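Just one protein chain is left out here, and the rest sit where they should.
Let's look at subunit A:
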Amino acid sequence: MSSVALVGNPNTGKTSLFNTLTSSYEYVGNWAGVTVEKKVGSLKNGAGKLIDLPGIYSLHPLSRDEGVAAQYLIEESPEALVNIVDASQLERNLLLTLQLLEYGKPTVLGLNMIDVAKARGIQVSPEILQKQLGIPVLPLIARTGKGSGEVLTVLKETSSIPPVSFRLDYGELVEQAIQAIEHELKQTAGLPNHRWIALQLMEQNPVVLELLRKRFDTGRLLGICDAVQSELQSRKLALTLPQWIRSTRKEYIHSLCLEAMDTTAQKPHTLTERLDSILTHRYFGLPLFLVFMYAMFKATFDWVGGPLSDIVDGFIAGPFSDGANSLLQSIGASEFTHALIVDGIIGGVGGVIVFVPQIFILFLMISFLEDSGYMARVCLLMDSTMERMGLNGKAFIPFIIGFGCNVPAIMAARSIEQPKDRMLTTLLMPLMSCSARLPVYLLFAAVFFPAQQATAVLAMYVMGVVFALILCKLFSKHLFKNESSVFIIELPPYRMPQLKTLGRSTWEKGKGFLRKAGTIILAGSVIIWLMSYAGPTGFNVDMDHSFLAKFGGLIAPVLQPLGFGTWQAGSTLVPGFLAKEVVVSTMNIIYHTPDNAGLENQIAQVFTPLSSISFMAFILLYIPCLATVGVIKKETASWKWTFFSMGYSLALAYLVSLIIFQGGRLLGWS
């Protein structure tokens, strides 16, 4: 089996191509840093494996996602590389291409976004590039899949890709040093291309240096580098060796581009600049962002999601439950089985399934934001606020993804350059209200604030963000060394998301929710139902004497000051740690109602408007779910920080709910 790696600058369409060339699907979006992990897929024609790597500008990693790519190239040995370059940004992209050619593996250049380049009046000649670089150059439009067939054909026989003959002359001084280093490396087996190692070493690539340090004493090698650097300085050729190497490459690329590129008809990004002048306007930008968010919630809950959800609810409560009832009766199911299926499974899982429309529409909106290019602008708009809080605007991309699900959001934090900022973003992520918490708000908002559902739900999201900002200030001041954060963000051109991509990306996000409904929510529902059915005195007990009531009763006194000190509320919280959706499932089971209308009636009797707000706030804040805890552990590589994230959120939730309930009572609300 051969393996081929996709390498290129961020946001050049590597993952789009990966999705067309393999039968797998990975996350795509329009900002730099969507892919943060190495992804492996099988080529459609069965020719081997394709590896999708995070985008990199050079082999010298700054952020953690770039580290993944650099590490891969150095430690593993793909048979061939496909280097994707953005035709509208050729000069910048080729800087990496030269380093990849020096790496020495057979390489194919995928000249992507030729449509974008053409629209901007830039003509690139693949023939001239091919002739000058000595590697196959294939024009592509990865977004639509145009040209991917040719790539697949070339990759069918990786051995037929010609070996790289490209060699850039770095001048006599440096070439001598390269030879000296190559000579030193001669005895060591299992290293990538020696010339490449020598050059990367001269550029002070930390990953290469680390690799060499493991093998032998690098003192002599570094001595060679120092010597050539002082020689360059004394001849006044360059200030540093890395700078010399870089400018040699840039000079070459510049002359190559003059030959291969026709930019005489080049136009500015007219549409993007016009949109930016409104969307990132110094006064209107932020209010517009808030209006968009509000419209997004309004659409999700009032305009589209709500009515659709009512239809699903009607179906589950009506025809579906009735059908299940009569079917169970006709096959003579025992009372136990009957209750398990109707009260436990249909009640528990069905109670969550009714929210599928809202959740999918929310995912659709997030996908639209991701694909349009607006995400990067949100970071820009939020940066000054975030800077005051000790973080940088880039954290807003993970935060918005977090509204869908916290798990991929924490992964997305990898593209943030500074370790401190990355850690803060990870720790604060659980405060971003994910789609799993949505059913709780929707349920309570429908009961207590029927006229302002969207506003009530939006308020919960805003509360999460506000607490994240406050805690961010607190944490960055007291928990971390005071290093100032940096901020730089590329602003990709806006584009209209394609229906196909939107549908795919919404489905991939929503699929996870459906899978949870069939696994963890189902299992949770069955266990909860069993606990409510059985008690110390046997089966089919009155629910107030069940194990569930005993268990919930243990927690209830603690929750008393928060306004929901009932065993019913208490018993929803612990299973909610597995998956927040189970909170609603548990309520459905406890209150014995297969449909939402019934549940809403019950809730209206147990909660007051004030205690419902307190409860919603508690659910918003109280703990990251099990999957999120797992990914926090993985990304921080520290149990200390993992427990910290659980501990602070629990303390915060208790405090906030206490203030809401007791404060509200003092003000005379109920």
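Please note the rule applied: contacts are C-beta pairs under 8 Å (C-beta built on N, C-alpha and C of every residue); 3 or more make two chains touch, one makes a residue touch a chain; residues count from 1.
To be clear about the criterion, contacts and distances are computed from a predicted model.
A.B. asks: Could you tell me which of "Insulinase family protein", "ABC transporter permease", "Quinoprotein relay system zinc metallohydrolase 1" or "Ferrous iron transport protein A" is the UniProt name of the chain missing from the displayed complex?
C.D. replies: Per the UniProt record, the undisplayed chain of the complex is "Ferrous iron transport protein A".
A.B. asks: Which listed residue (A:T35, A:T280, A:S321 or A:S611) would be found touching the missing chain in the intact complex?
C.D. replies: A:T280
A.B. asks: Looking beyond the chains shown, say which of A:S484, A:T519, A:N540 or A:N601 touches the absent one.
C.D. replies: Of the candidates A:S484, A:T519, A:N540 or A:N601, A:S484 is in touch with the missing chain.
A.B. asks: Considering the whole complex, which of A:S148, A:S321 or A:Q418 touches the chain not shown?
C.D. replies: Result: among the candidates, A:Q418 touches the missing chain.
A.B. asks: Residue by residue, what part of subunit A touches the chain that was omitted?
C.D. replies: On the subunit A side, contact with the omitted chain comes from 57-58, 60, 62, 88-89, 91-92, 95, 120, 246, 266, 269, 272-273, 276-277, 280-283, 285-286, 380-381, 383-385, 387, 393, 417-418, 484, 486-493.
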